[in-house]
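Here it is, the structure, as structure tokens.
Excluded from the complex is one protein chain; the other protein chains are retained at their positions.
Chain IDs A, B and C follow the sequence of writing; residue 1 opens each chain.
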Amino acid sequence: MRSIGLSLLLGAAVPQSASADTRKFPTPLPEEVLPNVAVLPGIWPKSWVLIHDLNFASILDGKLALVDTRSADRPLKGLVRAAQFANELVAPDRGEIYTAETFYGRLTRGKRTDAITIWDMKTLQPKGEIILPDGKRQLSVTYPNVFQFTNGGKWALVANFTPAQSVTVVDLHARKVLGEIDLPGCTQIYPSGERGFSSLCADGSVFSVTLDDKGQAASSSSVAKVQDIDRQPLFGTPAMVGRTAWFVSYYGMVQGIDLSGPVAKPLPGAFSVDKGDGAKADGGTPQWRPGGWQVIASDAKGLLYVLMSPNGKEGSHKDGGTEVWVVDPVKKARLSRIALKGQGLAIAVTREDAPQLIVARADGVVDVHDAATGAFVRTLGATVAANPIVITVP
Amino acid sequence: MRSIGLSLLLGAAVPQSASADTRKFPTPLPEEVLPNVAVLPGIWPKSWVLIHDLNFASILDGKLALVDTRSADRPLKGLVRAAQFANELVAPDRGEIYTAETFYGRLTRGKRTDAITIWDMKTLQPKGEIILPDGKRQLSVTYPNVFQFTNGGKWALVANFTPAQSVTVVDLHARKVLGEIDLPGCTQIYPSGERGFSSLCADGSVFSVTLDDKGQAASSSSVAKVQDIDRQPLFGTPAMVGRTAWFVSYYGMVQGIDLSGPVAKPLPGAFSVDKGDGAKADGGTPQWRPGGWQVIASDAKGLLYVLMSPNGKEGSHKDGGTEVWVVDPVKKARLSRIALKGQGLAIAVTREDAPQLIVARADGVVDVHDAATGAFVRTLGATVAANPIVITVP
Amino acid sequence: MAGFDKFAERMARGVARGTSRRSLLAWLGAGMTGTALLPALPVARASTHPDAARPEMTSGTPQDPGNPASCDYWRYCAIDGFLCSCCGGTVNSCPPGTEMSPITWIGTCTNPADGRAYIISYNDCCGVSSCGQCLCNRNEGDRPQVRPQSNNDYNWCLGTESSIYNCSVAAIVGTALDQPK
Partner (left out) sequence: MAGFDKFAERMARGVARGTSRRSLLAWLGAGMTGTALLPALPVARASTHPDAARPEMTSGTPQDPGNPASCDYWRYCAIDGFLCSCCGGTVNSCPPGTEMSPITWIGTCTNPADGRAYIISYNDCCGVSSCGQCLCNRNEGDRPQVRPQSNNDYNWCLGTESSIYNCSVAAIVGTALDQPK
């Protein structure tokens, strides 16, 4: 332990030692080792999630907050850059996070660069990047299904919007762009089959593409009338149960689409989240409807969680919800209702042995409920993100 | 006026026309011309100021807010980029704003570029840039005196800190860097003489440099014991009255430095802002001391305005103040005390015929007082900047 | 791929083609309009400063009632973003320093004074970072991204020199018929 002549160094008044306290603690606290940067476990605990901070006040400086949902005192484990309407993917098997981002040479102007940045899950340091050509990446409020894996996670698909619509195919292993698939009139990317994807189209159809081993379109196929966009529009972000995407409509109808094969197959028997009891999801009083940004989630057992608001009306679908309704899509029945502590915007369920329902609220607070009982467990406060909008369970 | 078949376009329910109201207003509101971008007057009114928003939550996205201090309903006239601990200068005679900024190729990482950006005062569009070499620009919480004019405004001086200290000399007309002056142990830039500058040094001296017509140091000179940094440290940002820089100390002593000649000349007769009445600036109860970030301002008549806090103690000098004391530096007397509506961090006085005292508060609110009477005139609310920290009167 | 071309053709035919002389409506006619804006009224609450109260502004025209600095103003029925009226622009002009997006998302809002349904163009102002004032989100007529012309979640700073989003205007570009022509 070194002592330093302080007044020469700092020119500040040096406090007097309190000798009584010094006797109580005869040895000073030890010097601490510098530099010192925290490292994360190689495999993240299952209570950890990534929360996307859109950061409205500076959209160009979006972030991913890595959050331990079981830690009320130290929930924030670190930040990953997610610049300018970014999107993210996580590959725990490779220990990598991928962000699709947009940059300008002079912050707001100058040369535009779109790129996928590869981050190490243990250090949160960048490992490399893949430049995306032509500055056409789709920029919008965070939709998970504009940046998706395919080909067993070896490739990524990036949605483009100029406003012409297309999908860029990227080989994450070789770190290069393979090609681009035009997709006029269709939007969002739902990986389908072994190597391909499906998209929802403006005429209500679903369109499926298979890719060859060079990333070019090998075949395509369309199934008509999957949704009625005027009367029963589906939120664009589904909850996945295996290879089935469960979508919910603005009015609470649940529609499954089987994505296991090369052609997306809508499942028969759409049903309402109010099925099985008297509370109406649409047309009743109060007018319960899904509301928020990420309004549907699944758990490991295949149950669905839908964020619901009693203030349903035209245009209410992004206003957030005050309850989560738990639905069994096999029985087509609602199992329970979970009252939230605030106005939720995004929900997700962890894959822990005792799964937790994570709720990102409009006021920036993140709350945690027991997914099985619905009981409120803890709040993380507004301590991880300015504008939490999407929750990713790795 | 064109009418559009709406349901086909938007698929939304079209509201019914209320025919009674239509009779009251037989003609629809006219179509509006697009695109349409507001343009500013060629010469800004004297009520307009630039307020630097450090933007703590995303420091890399700092901004200048152009603010009409006489408009309570539309105070914000536009924003100018001021990226990453930027600094700014305004040249109304040339109709230009200059920002000294720092960028990274990938927002937070990659290639660093330091540059002066030239903005048009009428359009707030960039007109050009001058690259600053070697990525050494001093980054700190906004100090106006790290980016200053010299040579009649034809050149700019940029402080560097790596932590080695130096000053880069830039020809704004020719848009090129002329040279770099090493400045070990000295900091801040106070333009002095016709073509030169002075700096304050860590031994309490002031050091003056004259530049030749190529921007190289021609001569230098030092005056010792200008300040006692231990016992009576001066805030680094002075108020200018002509070519005299008026500094105030942590304890309320006012020290003038004449910068009109090639060598900075400390003026004799430092005096306390409490001079002339019983209220003590230091040592009294309450303990009034200057507090805030930009704590001293001047008006066109040469009076000084000092932001004061009654909660003075070691370390209180950035906590903000609740009064402004008006001081005549010629008479060395305090003329009046102005009570603020909140905790001020930065003050400035406009050069209007009826000058206004502008107060940027710690809570982001900007208040306006009549400078002559001290009377509160209006608040602009927290409507122009997240973290207003420096006010520039062009 | 021929299949894709055919699909695009089918799409184009399925959507009404506009007759406007303006590129923004011509583009809308082709069924490709989107928007640049941001989400969610509730988020706006979290992002707006508690001391951001400001005096009311008006258009000065009885036929255009309400406060263009308030999210409740009639033209904002489908807006999503910072209101340019609070950012150095007006209800239909961008702040200095920005560039107005040439293409845009279109909403339809009822004017409470004359009872007419107006077509409102929500153009984004681009090239300057987030204005940060008066964040507002309303979603009357908003549909998922699958229908770009009816979705306000796209960043519509397209066709501009920079895609950086600053604020949004709400300009009158026509009146709506109750029934398609």
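Rule of thumb we're sticking to: contacts are C-beta pairs under 8 Å (C-beta built on N, C-alpha and C of every residue); 3 or more make two chains touch, one makes a residue touch a chain.
Fair warning: this is a prediction, and the values are worked out from it, not measured in the lab.
Looking at B:S47, B:Q138 or B:N151, the residue that reaches the missing chain in the full complex is B:Q138. Only one of the listed residues, B:L66, B:A100, B:V158 or B:L200, touches the absent chain: B:L200. Within the complete assembly, B:D319 is the residue of B:D171, B:D258, B:D319 or B:E352 that touches the hidden chain. Here the missing chain is touched by one residue of B:P126, B:P233, B:P329 or B:G374, and it is B:P233.
Chain B meets the missing chain through residues 54, 56-60, 84-85, 102, 104, 107-109, 112, 135, 138-141, 143, 161-164, 181-188, 200-203, 207, 217, 220, 222, 227, 229-230, 233-236, 292-293, 314-320, 343, 345, 362-364, 386-387, 389.
Listed by residue number, the positions of chain A touching the unshown chain are 1-22, 24-25, 28-40, 61, 63, 66, 72-81, 119, 122-125, 363-365, 380-384, 386.
One rule holds for everything that comes next: only the chains that are shown with their structure count from here on.
Highest C-beta contact pair count among chain pairs: B-C. Seen from the C-alpha centroid of chain C, the farthest chain centroid is that of B. Here the spacing of chain A and chain B, counted between their Cα centres, is 40 Å. One inter-chain figure worth recording: chain B and chain C are separated by 35 Å, centre to centre, where each centre is the mean of the chain's CA atoms.
Among the residues of chain B, those touching two or more other chains are numbered 11-13, 61, 81, 386. Looking at chain C, one finds that residues 15, 128-130, 132, 140-141, 143, 147 touch two or more other chains.
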